[in-house]
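Following this message is one structure expressed as structure tokens.
Missing here: one protein chain of the complex. Every other protein chain is in place.
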Amino acid sequence: MKLTGENIIEVENLVKRFGSFTAVDNISFQVKKGEVFGFLGANGAGKTTAIKMLIGLWSPTSGKANVAGFDLFTEANQIRKNIGYMAQRFSLYEDLTVIENIQFYGGIYGLRKNILKERAEELISELGMESFRKELIKNIPLGWKQKLALSVAMIHKPKIVFLDEPTSGVDPITRRQFWDLIYNAAEKGTTVFITTHYMDESEYCDRVSIMVDGRIEALDTPAQLKKQFNAESMDEVFLRLARPTESISK
Amino acid sequence: MNRRRFFGFLQKEFRHIFRDRRTMLILFGMPIVQILLFGFAITNEIKNVNVAVLDMAHDDVSRDITNRILSSEYFHLYQNLQSEKEIETAFKSGKVKEVIVFENNLAKNIYSKNIGNIQIISDATDPNTANTIVAYTRAILLNYQQELNKGTKPPAIIQTEVRMWFNEELKGVYLFVPGVMTIIMMLVSAMMTSISLAREKETGTLEALMVSPLKSWQVILGKVIPYLVLSFSITLVTLGLSMFVFHVPIRGNIFLLLGEVLLFVITALSFGILISSIAPNQMAAMLISMMGLMLPTIILSGYIFPIDNMPVPLQVISNIIPARWFISMLRDIMLKGAGWSVVWKDTCVLAFMAVVFLFLASRRFKMKLR
Partner (left out) sequence: MRTIIVIIRKEFLQIFRNRAMLPQIIMMPLIQLLILSNAATFEIRHLNMHVIDQDQSQASRQLIGKFKASNYFELSDFSFDEKHADEDIMQGKDRCILMIPKGFEHDLMKEQHTKLLLNINAIDGAAAGVINTYALSIIQNFNQQIDAQWINQQQFDQQKILNTPYSFWYNPYMNYKTFMVPGLIVMLLTMVGMFMSAQNIVREKEIGTIEQINVTPIKKAHFIIGKQVPFLIIGLVQLTIGLLVARWVFSIHILGSIPIIYLFATVYLITLLGFGLLISTMVETQQQAMFLAWFFMVIFILMSGLFTPIEAMPQWAQNITKFNPIAYFVSVMRMVVLKGSSIKDILPQLTAISIGGLVMCSLATLRYRKRAG
């Protein structure tokens, strides 16, 4: 990977509280341009909350953050122009066709008609979905939907794309294809910010951060992390980090 | 063992429903607001109607009559017109409902020719109001005429003694209380039940419950009992409000009344179960309850619109609407003080409907689960 060393996401002491519950507890990290950045953690560790703050869906309680060169608190709309997002929950319209979904999302990102047409064709042929083009989303298999959702999230060629557990519930083959798409995007210079709870997937990331109970407990390349925790796999790294708190909470 | 399991399940269902504060607020708020509106705001009574006067006579009689009309509580002078052309304008502005025109030389005509002309023009876009205000105006004029003739011997006087039964003060709220109660019971019992059962079906939790050690009738019962309690308590609140704030009487036997309420809730619940057995998802359940249940009930049950005024085909259709029987029963028991001898027929009809709905629903559910 050709990392320039330029930070595209900078987060400093970010906190999110819901009442007395602290979902994200004072996290700080940087993501470099063009990186595939993995955001790991058990369910409820605060991954989704963190991602939703970074993309401007939820307001942080306190802290500082800069995304794609814009301040999270004052320039949210500038950020929105420069990012893509694919949610954990499936987010294409089931009652629209493949091409209609593409046209809709491309349209609200303000793509011109001719550019949009071009991109749509490109996208469909890249995914090999020619035969599905006029099919309603509800009629196509889940794996295809997920791949389409990812491509649609990047229709406007964003600087960063945020993926919130994009591969949950997908079979291993599709997951492999999905990661090809991700690498493809990174190749073209898009920064990928991905949350997952599949530990094997974290091996594909350039750098990985592991969240436990709202805090970032570890952050480094997979290789360094394995070394640091003296583990065979990322699975082990994760268990070492997560287990102590589990026994405390019980 | 099984019984304990059932009560555990029931408890969970209760919590589930009563936790949604917003919906609770609306469900209890709706009948209360409606009763208050019907009691305080909405009436068909005609009062303070804006009239305009076109007085071409400008004499004692025309002034006298104008004063007489305005001093009644029915009319309120909105403007004095100067010419006939202004009549149209006055009506078109929508403010004036009636114009009274006094002819030239009214007083002179009365005293020399024994006849005077006063024209009444009303805006009849609303025929009911028009009819009534014209009748009121003419009554006032007739009164004045009798006074003009005081001292002379009138040929004949027919005195009519009027008795208003069941509602001497002609309060509008009497009519609406039973209807409001019925609609809210329908909403809670039939609509909410059908939606919540459809949701369980949609999310697949109903199947999970069906394969649990609970018997299937226990599952349905557990789902339904909280709604029964809910609609029964809303009914009591509504009833209490109308009794204590608006003094709507309960002239008949209160236990008979509550018994009928219970019967109706059961009928509505069985209807709700039937809908949920037909509807594939929440949205469909909502639409079926809305279009197939709430609207016909509101329109054809006699809740607002009297059934006897409707054309015969609609009157016939109204017979298949459960609420129609229930509302008439409520009015009989509450306002007329009727007893079992009057309401037994309606009771049988409702009970029959409940049995039919339950039978159909249970067949559909069995078919589905097999």
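List of remarks:
Each chain carries a letter (A and B) given by its place in the written order, and its residues are counted from 1.
Criterion: a residue touches a chain if its C-beta (ideal position, glycine included) is under 8 Å from a C-beta of that chain, and two chains touch if they have at least 3 such contacts.
For clarity, every value in this text was computed on a predicted model and none was experimentally measured.
In the complete complex, the residue from A:109, A:179, A:198 or A:229 that touches the missing chain is A:109. Looking at B:47, B:108, B:215 or B:363, the residue that reaches the missing chain in the full complex is B:47.
Of the listed positions B:201, B:223 or B:331, the one in contact with the omitted chain in the full complex is B:331.
From the options B:15, B:58 or B:138, the residue with contact to the unseen chain in the full assembly is B:138.
Here the missing chain is touched by one residue of A:15, A:42 or A:76, and it is A:76. Against the chain not shown here, chain A presents residues 55-59, 76-78, 80-81, 83-85, 87, 89-96, 100, 103-105, 107-110, 136, 153. Take chain B: the residues that touch the chain left off the picture are 20, 22-23, 26-27, 29-30, 33-34, 37-38, 40-50, 91-94, 97, 110-111, 114-132, 134-139, 141-142, 144-145, 148-149, 152-172, 174-175, 187, 195, 282-283, 286-287, 290-291, 295, 299-300, 304-306, 308-311, 314, 328, 331-332, 335-336, 338, 342.
Convention: only the chains that are shown with their structure count from here on.
The geometric centre of chain A is 56 Å away from that of chain B, both derived from CA atoms.
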